[in-house]
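Every protein chain of the complex appears in place save one, which is left out.
Right, subunit A next:
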Amino acid sequence: MVGMSVLRVAAGFAARLNPLKQGFSNGRLLTRTIPKTESAAVRYGSHGKQMFVFKPSDYYDRRFLHLLKYYILLTGIPVAAIITYINVFIGEAELAEIPENYVPEHWEYYKHPITRWIARNLYDPPEKNYEKMMALIEIESEKAEMRRTQMDVRKLMREKGDGPWYHYETMDKSLIDYSPKSTPDN
């Protein structure tokens, strides 16, 4: 065994000295795998660095995360940039007393410029909502009132019978022809 290792070292040394010499590479099993001893890849079966790693495919996970980041940042970055611009260059409103003889618009009661913009352009003024609700209440209360009076009128007319409802029109009494019964011998 020791003789084999000495032989291998000697053969490697010889191969290094004359790499092009035909005689050295032919049938030299011991030297063929060792062109340079210091750059040989040594593989251990136990404790060495793994050369060929087995692991399950992470293609789908990485694809998902990549797409997630892409679609979030696609609108996230412009929105963040716009909000930063507004907060830095336009800024929030300052609290002040209402000046004399001035009625502020409904959006001037909010602090942040984006809230003000939404209140001004997208939302209805709260006074309009109030009035709409009041209009609905008014309509419903009028309807309820009318229905209640109609119920009372119906009840009374049915009871007393002296109103226009709950009676059927009869013919005029003057149209009655009493001639068949006017004389006893007809």
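What we mean here is this: a residue touches a chain if its C-beta (ideal position, glycine included) is under 8 Å from a C-beta of that chain, and two chains touch if they have at least 3 such contacts; residues count from 1.
As a convention for this text, contacts and distances are computed from a predicted model.
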| item | value |
| --- | --- |
| UniProt protein name of the chain not shown, from "NADH dehydrogenase [ubiquinone] 1 beta subcomplex subunit 10", "PAT complex subunit Asterix", "Ethylene receptor" or "Queuine tRNA-ribosyltransferase accessory subunit 2" | "NADH dehydrogenase [ubiquinone] 1 beta subcomplex subunit 10" |
| Selected from A:Ala40, A:Leu73, A:Ile90 or A:Ile118 as touching the chain missing from the view | A:Ile90 |
| Chain not shown, touching residues in subunit A | 88-98, 104, 108-111, 116, 130, 133-134, 137-138, 140-141, 145 |
